[in-house]
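Certain chains of the assembly are absent from this excerpt, and the rest are unmoved.
As written, the chains take the letters A and B, and residue 1 is the first residue of each chain.
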Amino acid sequence: MLDKNGIAKRIAKEIKDGYYVNLGIGIPTLCANYIPQGVNVVLQSENGILGMGPFPFEGDEDADLINAGKQTVTLLPGAAIFDSALSFGMIRAQKVNLTILGAMEVSENGDIANWKIPGKMVKGMGGAMDLVASAKNIIVAMQHVNKAGESKLLPSCTLPITGLRCVKKIVTELGVLDVLPEGGFKLLERAPGISVEHIQNATAGKLIVDGEIPEMILD
Amino acid sequence: MNKTVKNADEALAGLEDGMTLALGGFGLCGIPENSIAALVKKGKKNLTCISNNAGVDDFGLGLLLQKKLIKKMISSYVGENAEFERQMLSGELEVDLIPQGTLATRLMAGGYGMPAIFTPAGVGTEVAEGKEVRRFKFNGEEKDYLMEYAFEPDFSIVKAWKGDTMGNLIFRMTARNFSPLVAMAGKITIAEVEELVQPGELNPQEIHLPGIYVTRIFQGEKYEKRIEQRTVRKR
């Protein structure tokens, strides 16, 4: 079973040289730490950065330089700053190659719910609805089951939707799954030591197991 | 063409109860601190505020919330604010949550004289309820878009890094965020700046928002520039 860093590490292997990538808050942010050597990527932050760098050294924090999670960050050489309209403009125009974000639920046709739990305090969708509605390539990083032990990979979402038919791939603590255009979670890889049966039991939506499922290779 | 006013108080002349305000800033980054303080002092009520966030309990728009001056917030992300939560859950405060890109683009549409724009954000979600959906082929793909209307706030209030007396503005780093878009949408636009300079001191090629969009400008007295999430690396 993968921990958060394991999930991030596995997702990082999906990041290709030359990609512009938007990383959501949480596990997706960790992916930046595992981008393979020789893979040049530019991180986009939707509050107006291309070329976001790591957190600043202590004492170097700049109140005017934050990411979309409101964390102090730095810029890498070749960075560009722009306003929020252009930022979502380039997202809508699909210039950002890959979006990695968290989810509360994903349905077997790729719907995603990650912004609202009815009856609870609602904080808002931020940029998530724009990102999922626009991105061509969306990977969800999440736990396979929720804290109550219920599957988050469902036949259809029970929570309010963030976007329709948009998730292409899911990486959880148990494995890697593609969401097929015709519907269904196609199991691609198992986390080390996790059986297909374990994943089957944790997946409420239609799981497609085609032949031998390899264990993932992380390094 | 001198748009300078003495201070935030003078800049807010004409603000009335029930008006709609748009404010720049992302979280606490780039917020018009001096104007917010003046709004608190002025005490105009039943305001509708268009702002990506709603501040924290004791800073930013949170200060207006504490005074119960805001009737309605139009934002993409709130929270980090207990008083906001209390007012929202008790029904004292109306909250209209909209996608962040939609918020930015509706402000831009106001400044660009475009009454409406199309965005795929929110299609199929509760954000789409009651809105016109339209199918377009774009970028090799047929998909649905929502028609969203331009914002036309009575007052727009932003903070810039440098500005000249003609209203030309330059923003610093990610304190730019929504601010140029907010500034261009206002019927009356107030810019407070860290440094007010004379015409000719800014490079015409480096101006982020031309002064034509700014009605009044002043140099802010002081800036706290609070950091919401101080994240650092060890040296």
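Simple rule for what comes next: a contact is a pair of C-beta atoms (placed from the backbone, for glycine too) under 8 Å apart; a residue touches a chain by one contact, two chains touch by 3 or more.
Values in this document were obtained by computation on a predicted structure and should not be read as measured data.
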## Note on the structure
The full complex in this file has the stoichiometry A x2, B x2
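To be clear about the criterion, only the chains that are shown with their structure count from here on.
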### Query
Between subunit A and subunit B, what is the gap in Å from one C-alpha centre to the other?
28
### Summary
Residue positions on subunit A within touch of subunit B in the complex are 45-49, 54-73, 81-85, 87-89, 91-94, 111, 121-130, 133-134, 160-164
#### Entry: Complex contact set, residues of subunit B against subunit A
26-30, 52, 75-79, 85, 88-89, 95, 97-105, 107-108, 119-127, 139, 161, 172-181, 208, 225-235
